[in-house]
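Only one protein chain is missing; all other protein chains are in place.
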Amino acid sequence: MSKKMHITLTVNGKEEEFLAEPRELLIYTLRERLNITGPHIGCETSHCGACTVTLNGKSVKSCTMFVAQADGAEVTTIEGIGGPDSLHPLQEAFKEHHGLQCGYCTPGMITRAVKLLEENPNPTEEEIRFGMAGNLCRCTGYQNIVKSILAAAAEMNAAKEAAE
Amino acid sequence: MKDDVENREDRVANLKGLGCSRKRVEDARFTQGKGNYVDDIKLDGMIFGDFVRSPYAHARIKSIDAAAALEVPGVLAVLTAKDLEPLGLHWMPTLAGDKQMVLADGKVLFQGQEVAFVVAEDRYAAADGIELVEVDYEELPVIVDPFEALQSDVVLREDLDPNAPGAHGPRKHPNHIFTWEAGDKEPTEEVLANADVVAEASMYYHRTHPCPLETCGCVASMDKVNGKLTLWGTFQAPHAIRTVVSLISGIEEHNIRVISPDIGGGFGNKVGAYPGYVCSVVASIVTGKPVKWIEDRMDNLMTTAFARDYHMKGRISATKEGKITALQCHVTADHGGFDACADPTKFPAGFMNICTGSYDIPTAYLEVDGVYTNKAPGGVSYRCSFRVTEAVYFIERMIEVLAIELDMDAAELRRINFIRKEQFPYTAALGWEYDSGDYHTAWEKALKAVDYEGLRAEQAHRVEDFKAGKTRSLMGIGLSFFTEIVGAGPVKNCDILGLGMFDSCEIRIHPTGSAIARLGTISQGQGHATTFAQILASEIGLPADSITIEEGDTDTAPYGLGTYGSRSTPVAGAATAMAGRKIRAKAQMIAAYLLEVHDDDVEFDVDRFVVKGAPERFKTMKDIAFAAYNQAIPGIEPGLEAVSYYDPPNMTYPFGAYVCVMDIDVDTGVPEIRRFYALDDCGTRINPMIIEGQVHGGLTEALAVAMGQEIAYDDMGNVKTGTLMDFFLPTAWEVPNYETDYTVTPSPHHPIGAKGVGESPHVGGVPCFSNAIQDAFRPFGNRHTNMPHDHWRIWKTANALGLHD
Partner (left out) sequence: MIPAAFEYHRPKDMEGVLAVLNEHGDDARVMAGGHSLIPMMKLRMADVPHLIDLQDVGGLSGIDISADSIRIGAMVTQADIIDHAELASVAPILREAALQIADPQVRYMGTVGGNVANGDPGNDMPGLMQCLDATFTLVGAEGERSVAARDFYEAAYMTAREDEEVLTAITLPRPQGGYAYEKQKRKIGDYATAAAAVQIVKDGNVCGSAAIAMTNLSDVPVFSEAAGAALFGTSVDDTALKSAVSAMLDDIDPTEDNRGPVAFKRHVAGVILRRAIERAWSRA
């Protein structure tokens, strides 16, 4: 065991302070310390993306980040993307287009897709497949995930146009 | 449900019953990060366990010293076989009638085997403790080849009497597990010896792994005050786990509650009972605290439940015209260090005897030899019914090889050998009775959809261009026609550990016309909460949205054998329909009483009972539900509940026709899937949206297995593919879009005619992808080349055919 560090994190808009060993992985901080269990653990070697969160504006695999590195950071998880009264269009679209089955990859998948659409609000199917390639799904074969993201993009663009 | 809906079509739509693409009720929680998977469970005082694992594939354990580990702050205990032995828990029974070490007892038989269980206050202390457990190993000769195992003087299983028979009969060698036969040996040999044409092939269906995104794990909590054990875990068969835990621990079954929470994919990986479960239970009993064990990805790939690993040798004979006359198959099955295959007891090679496929083959013989090696135990059905992927791969390759031998088009060869529609129910040469099928219709539809003749013309043109040096790309057309055998199964021939493979459903209708139904199965992503409610909605006339489906808690759900082998719809789905019919039967009596007519004078109509000939006189199911709780009806008990335990009379036999078009870069071995068409016939379609999703997923897992997914060992028994860098799970980038299609041939014996679909695309997909690769090289003399078709193996095929010269 090594010396514990004082850590400050802003998670889904809420500031959290605690002492932790620097080797604590961010995914465990979220899941076990803060009880934010949306992000999951799939591969532990940064291949599957089930643990994806947004950290300081970047999509990050939280299994490959020490909490010490995240000290001072702003983190958004699936829980911060939309809830029962305010579903994000991506959450709606995944439900509508059967973009999930066992649900295990879904939080990381949607969290990544939110960022993808921020960066590219009007992606082609190919751009979605490339931009989502850091998230593995074992159930859906991706076809309906791609469909969900395309649908959400269309929905978000339409809403934006209507607002303008 | 709106009571004023009177239009019959609207009333049907309102139910969201059979046949509609109802959106999934599971998705609200999953899309919001509110699923409840086993690793999300957090109990007061919970501690963690993890394993010291063997770095060697075969070694004697001379000593284990845990002293330094116990010094690590937070480490509470280190369990070894010696600690489990007084409890009789250092070994456990396997599903295949063998036994398996829970913790290494004197030796280890595969790399990654569980040697000691470190229990600590948190994961970090456990991990640090593991590093400090000193194990003194004496390395022993390693055998990773089953053929070598059968010749070797090295005895892997010293615990077994080499002369005693195993669970499935006599053994030929200390490393031999069983020989299993089906069909007629001599007649088959005779036909083969006198045939016009005989084609032969040897093929290795490589070892792979189901690799769900969530690994296996559990939380065991022994409440010593009340004497109750609660075990949460990634269990595809929670009731069977309860029985197994009771049998091996001696805790009475009523004092054990097994709960499968949300499961992050199973695909067969979560059928078995693993040492982690046993050690967690023991650790909880010893410490009095809840104990969590979650395997990491390397543990998962290296130790829990491999699939396949079949060396298959076949011969097939035909007349000059291409009518198949006989099939013979021998399998050398590598089962690893313990025989822990998950198969019904009487079927040590699963349903490999479905290997005559979709063809009318008059004579056949199958022989399977199971063998011990220094590899991990398992042998589960990875997204398939028991060993059906192997069987279908075998026959679909044999057909292709026979087509080469006959110099015939492989689609045509299939067509002339399909079991004809009028032959069903059809008894195959290896014993199964196929319930129904219409193969020719499906095949014609598929070939037409892809313009098969056009594709062949394009391919011929490509070959010319290739030979003329105009292109370095070849085109492959992969065909596959499969028949699955799912829905295990009839209790007369299917059991696991003596437990008949029926399944169950219990329904309670609430007074206000909503309901809860509980089943013995457990969803791992299949959407049971959505589809089983649809079955019930159509059966009992209450909207699916008013029906809660609950599974996975053995304290509340009726006993069932769980979800794998596409058995949920064929077995539990049937139980659901049958329980629904019991509800309806009682509802009919209540309705008749309320309408003041004889029972026979009312009939069911969508969501109500109406008086025959007077449709304006009716009682809705909602009215009836309320009446069941508020009226004293003579001769009828209050309440509206039913339970059904369904023992299926037969398996179901879904089938399908797949076509894949691939372009292959001969110089790099890189394939590109241009098109994939999948026609599935799963009988009655409960929810087309979910069926399509299952097909996409199954095909993608097929693509993975066919094109690269492999558990590979080196000669020392080291696993070479232990992380997702090397174990191939395709990303969205590598996966094509699939075209799906269907025909509907209902099962004649299933209450709603459904057959199961989740595994068909995997079973049919693997040979289809493989055949596409092999077909591309057929014009250059390729007969058979083994999977996985990763770049270098494709390149090797091209190279061996002289295409790089």
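Think of it as A and B in the order they're written, each chain with its own count starting at 1.
In the analysis below, a residue touches a chain if its C-beta (ideal position, glycine included) is under 8 Å from a C-beta of that chain, and two chains touch if they have at least 3 such contacts.
In this text, all values refer to a predicted model and were calculated from it rather than measured experimentally.
Looking beyond the chains shown, say which of B:Gly35, B:Gly112, B:Pro290 or B:Pro730 touches the absent one.
Of the listed residues, the one touching the omitted chain is B:Pro730.
Of the residues B:Gly233, B:Pro543, B:Gly562 or B:Gly708, which one touches the chain left out of the display?
Selected residue, touching the omitted chain: B:Gly708.
Of the residues listed, B:His90, B:Lys107, B:Arg123 or B:Arg397, which one is in contact with the missing chain?
B:Arg123
Where does chain A touch the missing chain, residue by residue?
1-3, 5, 21-23, 25, 44-47, 49, 52, 58-61, 64-66, 68-69, 71, 112, 116, 130-134
Please give every residue of chain B in contact with the chain that is not shown.
123-124, 126-128, 131, 296-298, 667-670, 708, 712, 720-721, 724-726, 728, 730-731, 733-734, 790-792, 795-796, 799, 804
The rule we apply is simple: only the chains that are shown with their structure count from here on.
For chain A, which residues are in contact with chain B within the complex?
Contacts found on chain A: 1, 21, 23-24, 28, 31-32, 35-45, 47-48, 50, 77-79, 82-84, 87, 91, 94-96, 98, 100-107, 110, 128-130, 132-146.
Quick check: in the complex, which residue numbers of chain B touch chain A?
23-24, 26-35, 37, 39-40, 42, 73-74, 123-125, 128, 211-215, 262-265, 267, 294, 296-297, 524-527, 689-690, 692-694, 696-701, 723-725, 729, 731-733, 735, 737-738
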